[in-house]
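Could you have a look at this structure, given as structure tokens, before my questions?
A single protein chain has been omitted from the complex, and every remaining protein chain is retained in its original position.
Coming up: subunit A.
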Amino acid sequence: MVSKVVLSLSNLHVKFKTLSGTVNAVRGISYDLYEGETLALVGESGSGKSVSTKAITKVLPQNATISGDSIIYQGEDLLKKGDSKMNKIRGSEIAMIFQDPMTSLNPILPVGFQIAEPIIEHQHLSKEKAKEKAIKLMERVGIVKAEERYSQYPHQFSGGMRQRVMIALAVACHPHIMIADEPTTALDVTIQAQIIELLKELNKEFNMSTIFITHDMGVVANIADRIAVMYAGKIVEFGTANEIFFNPKHPYTWGLLMAVPDVNIKDQDLYTIPGMPPNLLHVPKGDPFAFRNKYALNIDLEKEPPMFKVSDTHYAATWLLDEKAPKVEPPKEILDRWKYFENHIENMQKKS
């Protein structure tokens, strides 16, 4: 299956100027996003997953500088576009959903109007027509009595309902790409499942490509076609969902997978990756994961590993894949969780 590439990032860098110095939040990431696929970005807080996607539509704070080779969308380089040209793409071609539905809606504007706003802006419809469309969208995302709720305000909505509003707002102009930045993190588990289902349905319905950011591997198994594991502003492992779950190569990915809680495994403490992510004000020499990695080799402290190719779709940045490296097997705790992952992935494939 050869799908069309809709978005192509190459060597993207994002830096933040702060009082204590320059923070290298994203240190050169590249990937292609295919039509209709869901790409999951996973990693700890501060790994640059959210910042790297906000850089695509340039919705970063003023102290951020975006650089790199290119971000190609429909044959044009988004890095070279100014603010007014970006405005034509934001919301209409590339839409975003954010983590915190409680604060992402404007408290003093009616909810329905906030959904209608991008429709009026991009499709130049009258207020009445846009309202009609917005009400249909609200019904589509599962808001009952949409007509009545159109003129209500965010404080009259629950968290889950607000995230539905955010989703309606994001798909209002039928974007090609949807960036969902931890859309379920602030919601409780039952609502999470509903929202993920809704997102999956809508992706199909509108044939959107999705970049899904999360740190929850359980959610990833549910939704992702391909997965990029990020650490310290870089992608450290990249592959299809099957490759990442059943044939992971990077010790950091192993750590993430081991940290997934599984109710079927008894008498085991919950695993956590030791230590903290490095401070990106001063990126350490060599592999920034080395000091938390019990499989680290001497060379990890000297030189950052390049991307090694595992298969046509699977790459990982770890010296363990070098010819001269000792053979290391992934920890057995990951094998214990296969059944759990299989269920999730099977479920996902059944539904789609």
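FYI, contacts are C-beta pairs under 8 Å (C-beta built on N, C-alpha and C of every residue); 3 or more make two chains touch, one makes a residue touch a chain; residues count from 1.
Here is the rule we go by: contacts and distances are computed from a predicted model.
Asker: Between "Oligopeptide ABC transporter", "Iron complex transport system ATP-binding protein", "Heme exporter protein C" or "RNA polymerase sigma-70 factor, ECF subfamily", which matches the UniProt record of the unshown chain?
Answerer: Spelling it out: the chain absent from the display is recorded in UniProt as "Oligopeptide ABC transporter".
Asker: Touch as defined at the start, partner being the missing chain; which of A:V59, A:L125 or A:V283 qualifies?
Answerer: Once the missing chain is taken into account, the touching residue is A:V59.
Asker: Which residue among A:E44, A:D69, A:D100 or A:E342 touches the omitted chain?
Answerer: A:D100
Asker: Could you tell me which of A:K49, A:R90 or A:K131 touches the chain that is not displayed?
Answerer: A:R90
Asker: Among A:R27, A:H122 or A:H215, which residue is in touch with the absent chain?
Answerer: A:H122
Asker: For review purposes, identify every residue of subunit A that touches the missing chain, sorted by number.
Answerer: So the residues of subunit A touching the missing chain come out as 57, 59, 61, 83-84, 86-92, 95-96, 98, 100, 103-109, 117-118, 121-122, 153, 155, 166, 169.
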